[in-house]
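Just one protein chain is left out here, and the rest sit where they should.
Should a chain be cited, it is by its letter among A and B, assigned in written order, with residues numbered from 1 in that chain.
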Amino acid sequence: MNEASLLNNALLVGAMLFSLGLVGMLTRRNLIVMFLSAELMLQGISVSLAAWSRFHDDWGGHILVIFVLTVAACEAAIALVYVLGVFGRTGILDVAAWQSLGNDSMEKQVDRELPSVDTLSPQWPRLTPAGVQPEIDQNELLEREHV
Amino acid sequence: MPFFSTEMSIETLQLLVPLVPFIGAVATIILGRVLGSKAHIPAIASIAIAAAAALVLLAVEVERVREGTTVESAARPDESIVTLWQWAGVESDPVDHNANQVAARPFSIDVTLRLDPLTATMLSLVTCVGLLVAIYSIGYMHDDPGYPRFFALVAMFVFSMTMLVAASNFLIVYVFWEAVGACSYLLIGFWFQKPDAARAAKKAFLVNRIGDFGFAVALFLLFVTYGTLDFHDSLSPNGTILPGILGKTRLMDESGIIGGAIGTAVCLLLLLAACGKSAQLPLHVWLPDAMEGPTPASALIHAATMVTAGVYLITRTAPLFVACPGALVVVSIVGASTAMVAALIATVQNDLKRVLAYSTISQLGYMFASLGTGLALGFTAAIFHLMTHAFFKALLFLGAGSVMHSMGGVIDMRRFGGLRKVMPITAITFLCGSLALAGVAPFAGFFSKDEILTALRTKGWPDTAHHSSHESHAMTGLIAPRMHLTSSVESVTNVDAFPASLEALNTPFVWQILWWMSLITAGLTAFYTFRAFFMTFTGPTRVPHEAGHHAHESPPTMTGPLVLLAIASGVSGIWIFGTQSLSLFLASTPSLAAPSVAGTAVPHVFHLDLAVQGTLASLLGISIAAIAHLGRRSDGPHIERFLGPVGTLFENKFYIDLIYVFVVVRPLEFIARLLAFFDSSVLDGLVDAVGRVPFSLGRVLRSLQSGLLQRYAVAGVVGVLALVLALVWQLRG
Partner (left out) sequence: MRIPPFSSPGLLLAGAVTLTALALWLLLPRSSSTRAARGVGYVFGTVALVAFIMSGRRMGCIGDEVVFSIVSIVAVVSGAATILTRSPVYSAIWFALSLAGVSGVLLVLGAQFLGVATIVVYAGAILVMFLFVLMLAQPSGLAPYDRVSNEPFLSAVSGAVLLGLLSLVIGRMSLNENFSESSAFAGFVANNPALLERQLLQDDHVARLGSQMFGRHLVSVEVAGVLLLVSLIGSIAIVSRNTESQSKTLLRGGLRDE
């Protein structure tokens, strides 16, 4: 087998995976999909490392890939815990819901062109009113699109 | 001096005179609210103590002068100096002995109190009149919401004025010159809620600034010329005597005082300062408006004491003026013309206080005219007139205040009349003051005015005067710069041409004109004084409705000072004139004991012809006033209507205020508006533009700070890509 050609092709695959992961990371607003994209980028790196390892006949690349796997596992664990926490607070997984980093005077990002939801709006069961009508936190209603 | 034998106690007294009113002022400020209607106690007590101390000092000084002076020997300069502390002492450079270098001279400001006949006289005058006015104010100012403030200001004024006359350093004099100005400002604007009062206070302050500017420049010139600002001689650390400007060393030295262009400039600048403070032409415009203040303040500050500061200053610097004959004649011209112009204006005023204000200006003009003669007689006459004027003008003002108090604040003479029945004490004392002001024989004004006329006539008719040869000889002998007159002919560009051109005015003809002006002014004075008296106190009794039904004589705290002042106005003149005590006493003042001044002294003679002329002028004025106003309704037709357009000119004060408005105020306002427009549009626009650049830049850049994580990530990736692209492009091939 032509080692240089193999290297070339494997690196190309790694580059494609990495680029796709990057694009996903930059565009997708779902936190979980963003993490999947990050994993995709790691896959690209792993492929490249394995290819170089093969080319140089050296174990280093393999060892590094193992550590990448380890770190990816740790990262996924921590990150998913945080994602759960975030979801617990805002009720959505939208990364754009967290904009405190921005200038205070800036208008917050509004989804101007959100597509209308295809499905019918859910029909909530109606109960007979009883007792005092609870106060509804308008803020929370704004944030919680899905209950 | 049995009971003040030690120097120490005299020094203590010297210190007490200004210090106690200062403490009184501070105490009034602090305790004013607590004391309420008794707020006058600290002020009056402190001024009384100061007055007592000043009178003791006067006695001490009189005794000392009497011991040192014999009948035949010339006046011996007498002064005692108390140095309180040295302020801003700068040692001279020990290496640089270049005498021309001003910066190398030692500089220090000695805060010193001096005692000499002039100072003692002024101290007594200020504190005594101040005391009487303060007592009068208890009645006049009661129920005023600013009662404590008034007394604090009066005490502060007494402190400033005593410091002004007791200081022995030009800079300290300047400081308290400003301090009395500030007190005057605060008292004119005492009822600052009244827009007129606030405006008048501002006007007085601004006009005084012009004079103060002259004073400041004069100080610079004096320091550059003499290297010191002290009046007195002082000892340097190494034992040599540093001659002061008006110290004995320099005064006894014939060439000690510098004349010529610099000397004349200094004198004219000092004259400008004196004009500002003493309301002389052309800076007199503030004084009539200053009558917006409380009447006691007008009596104390704007009639008796502060306005005489200019007279005091010129008397104090007499040797400087005598060395510059050109400046002297200017002093007289300013004085005589002020006297005449102010008297003319006073003849048509209907506001009682304004009549008195213009009368004050006129009388101060008299004093200046007298000072300008440069004779020992002239200086003592000016101080003499200052004293008598202080008494009778304070009396007249307090009388006017009494009328105003009783009439419910109305001061327009056309609205009341025949008040002699309503307020007899005020009427009689006012009559005394009027007689003194008009210069009727036994009253004080007659004698002082007579001396002034004598001094002027001495200059105008040197041949007929009894002492002319002696005087002119002394002048030519002592004042070298006669040659300026000749040298100016060929070198016009020479700086000496300017004092020489002024000196050209120093001719008998000019002095004759001045004498005639003074004589006419004497007649006018009598006219307007009695016009005011007749309009106010004679004729059918009329009371304005503001007075209500309680038009009455003023309380004893007000009439008491009136009576005292009336007695002083009655007897002080004849006593001082008869005993010659004042002129002999003042002759021992260092400034007046300088040979250049003392050399012009003459034996004291009563000139019958002058007295007759003066009395005739006064009687003529009184007669015209009596014809026009005695027993008539004060709002009836006036004799002044025959004046026609000239009367209008007088009523409008010669349009001097109007001229100022058009020549000074309007152009300045225009420039100010222009600059304000420039400032608000161009400069502010520029500044705003500079401010808006980062703002708009920030607005553009702020949109990048969306807080959206992924936008930041995109930006980062684009940046990295740009870098990598650049790298690849660089490494291509």
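Annotations for the structure displayed:
One rule holds for everything that comes next: contacts are C-beta pairs under 8 Å (C-beta built on N, C-alpha and C of every residue); 3 or more make two chains touch, one makes a residue touch a chain.
Here the structure is a predicted model, which means the values were calculated and not measured.
Hidden from this view is one chain, which touches chain B at 708, 710-711, 714, 717-718, 721, 724-725, 728.
Considering the complete assembly, chain A touches the hidden chain via residues 1-13, 15-24, 26-30, 32-33, 35-37, 39-40, 43, 46-47, 50-51, 53-59, 62-63, 65-67, 69-78, 80-85, 87-90, 92-96, 99-100, 108, 111, 113-115, 117-119, 122, 139-140, 143, 145-146.
Just so we're on the same page, only the chains that are shown with their structure count from here on.
Chain A and chain B have Cα centroids separated by 90 Å. Contact residues on chain A toward chain B in their complex (touch as defined above): 22, 25-27, 29, 95-96, 98-103, 105-106, 108-109. Within the complex, the chain B residues that touch chain A are 702-703, 705-710, 712-714, 717.
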